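The complex appears here without one of its protein chains, the remainder shown in place.
Every chain is named by a letter (A and B) in the order it is written, and numbering of its residues begins at 1.
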Amino acid sequence: MIVKRKALSFWERLYLPAIIGGFKVTLRHFFKKKVTMQYPEEKWVVPEGYRGAPYLVKDQEGRTKCVSCQLCEFVCPPKAITITPPGPDSAPGVGNVEKAPKEFEINMLRCIFCGYCQEVCPEEAIFLMKDYSLTGTTRQEMIYGKDKLLALGGVHNDKIQKWKHK
Amino acid sequence: MPKEYRLILKNADVPGFTRDLDCYLRHGGYEGLKKALAIATKVQPSGKTASGPEQIREEVMTSGLRGRGGAGFSCGLKWSFVDRRSGKPIYLICNADESEPGTFKDKQIIYKDPHQLLEGMIISCYANDVKLAYIYIRGEFVEGAQILNRALAEARSRNFLGKNILGSGYDLEIHVHRGAGAYICGEETGLIESLEGKRPYPRIKPPYFPAVLGLYLCPTIVNNVETLCAVKHIVEMGGAVFAKLGTPNNTGTRIVSISGHVKKPGCYEVEVGHATIGQLIFDFAGGLHDGRKLKAVIPGGSSAKVFKAGEKFKLKKKGPDGKQTEQDVDMLDLPYDFDSLMAAGSMSGSGGIIVMDDSTDIVKALANIAEFYAHESCGQCTPCREGSLWMSKALQRLTHGEGREQDADYLIRIADNIPGGRTICAFGEACSWPVQSFVSKFKDEFIARGAADEAKRASSSGSPGPELKTAASPHP
Partner (left out) sequence: MSATSETKPAPPPVETIDVKVDGKIVTVPRTTPDPIGGKPLPTTMIQACALARVDVPHYCYHPKLPIAGNCRMCLVEFGTPAMGPDRKPILNPDGTAKIAKSPRPVIACATPVSPGMEIYTNTPSVKQIREGVLEFLLINHPLDCPICDQAGECKLQEYSVDYGQAASHFHEEKVHKPKQVNLGPRIVLDDERCILCSRCVRFTKDIVGDDALGFVNRGSHNTLTHYPGKPFDNNYTLNTVDICPVGALTSKDFRFKMRVWFLKESKSICTSCGTGCNIVIGSRQDKIYRYEPRENDAVNSCWMCDHGRLNNKWIGREDRLTEVRKQRAESKGQKAESGSDLSNWQTVLKEISAKLNSAPPNSVAIVASARQSNEELYLLTKLAKRLSALTDSVPRLGEGDKLLLNADRNPNSTGAKLIGIATSQMGTNLPKIAEGIRKGTIKTLIVFGEDVTKHGIGAELLGQLETLVVSDILPNATTKLAHYLLPGCAHAEKRGTFTNVKGRVQKFMKATEPSGDARPEWEFLHELVFHVAGQNGFVSVEGLFNQMAKEIPAFNGLTWASLGETGATVPI
């Protein structure tokens, strides 16, 4: 289909009004607050509910909340999570929580921060936190292990503590 | 006012009557057995020959005797179901596992007149061609078992038992087996399992009907103590005469155990249907203690549905002209028989009337009953196993100041999920009927109790108190 270009009017052919209009906008912004952030010297404060990197948490008693159910591994769209279950010889941890992951790895190069792992977790053990800038010098460095994930995740003050009552 | 009609308890309280065989014989004992063994083969008008045992069975059928254990099933019919062609031995078991709260009639018979039971049993065994019979007696009746064993030894020594009884050519042995203290052993298939040495898990029916696949998978008859005693009297007086006692379809006499808030608790034997509940409580048992008012009556052992004082029922009655008329009958004016109580939504069960006056805390009373059933559920099938304990826990909570206003409906909801063929045996009904009837008939008391607890919790502090317990719920 051919669209016929509309012929410009005389006023339009002068160009000057349009240029002046442009300068007006520019001038207005001179006196407004700056929006550019001087990253990385200046860091962005992310809002509540922001979905950054997923980390593991402990409860207030220091127990790794993850019980190695592997639902996050199952649901993870880019297959970034790899869990090594404890196997039969695992010492029963705290009370009736008989299971905890032997190893828990998230490949942050693969992770797409979708939040499925947090949503599927029946134990509230994994949360998407506010970290958005993950760097490393090797691929290996970008695979976060259990200890690193727990250290980054910190403590989750769990109101319910369901295993206490099992 | 109707009088007691002592048939089975005729000798029991006679001064000077002892448990000895000699004493029993002096009072006309074992005449029924002699009569039974002497019945000759007869040619019936139809041309069929009927042997002695067959004629006894016919007499029991004619008598209209209904089982005294709880269900009120026709004894003659029960005997007619027995598979006599399998070639397997037939067993008879006397169910003396009397453990329904509120019932204590069988104990009277066993402790006071054991030979009457033996005679009834021997006749019943003869009538059914049984060579080996058992008395399954409640574990707690230690003395009763000793009494029966002594009576058995006496009977054996006079050849009322053993080989070639009284020269008739009929052999019979009876053993006493003591239970280990479980209510469920009173359920006939549970009893059979227990007798076989297993856990008393009631059997599924089909296929395990005792009349076909009972003890050791052989045809088996299980009868209550009182029923077997009645057989002796049927043989002595004839089925037709026995049928004239009581009212049509509710024949014979019945031992009623009355307990609770009455002046004279005890066992009273009356013709079935001739006395009303009110007469039994106020005339036989001496009425309530002074200054008390009637609150509720459990008419047939703790598993029967409760009657609230002043409750009225519409009963269908057949007038003399054969017309059916509907009458409003007060709870106290219900004739104490199988059918009237059934029509009123409860049952005469094992004949144990529990009377509660206005000093009774109805919630506590139900909690007590529910705790009993939670403890006695065998745990085989799901609804009864889980439901009985659930109801008990809820009622314990309610009686310990942790109730909720909604607990009345909560209890009904649990109880409604247990009975009606969802369980293997009748225990499901037994544990849920009290809850259903107590809560629905005294609902305001249950709601008030829960509401009071809630109010107390709300005022004591801002803390939700027992609400925290919901942490055990699956949806934290």
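The rule is short, and it goes like this: contacts are C-beta pairs under 8 Å (C-beta built on N, C-alpha and C of every residue); 3 or more make two chains touch, one makes a residue touch a chain.
Nothing here was measured: the structure is a model prediction, and the numbers come from that model.
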Open item on the list: Among A:Gln60, A:Asn96 or A:Ser133, which one touches the chain that has been omitted from the display?
Closed with: A:Asn96
- [ ] Tell me which residue among B:Tyr126, B:Tyr336 or B:Tyr410 touches the hidden chain in the full complex.
- [x] B:Tyr410
Task: Which residue of B:Ala133, B:Ala374 or B:Ala408 touches the chain not shown here - done: B:Ala374
Task: Sites on subunit B contacted by the missing partner chain, in the whole complex - done: 182, 199, 201, 204, 206-207, 374-383, 385-390, 393-394, 397, 404, 410, 413, 417, 420-424, 469-470, 472-475
Task: Missing-partner contacts on subunit A, residue numbers - done: 67-71, 74, 85-88, 90, 92, 96-99, 122-123, 166
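In this section, only the chains that are shown with their structure count from here on.
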TODO: Averaging only over C-alpha atoms, locate the centres of subunit A and subunit B and give their separation in whole Å.
DONE: 70
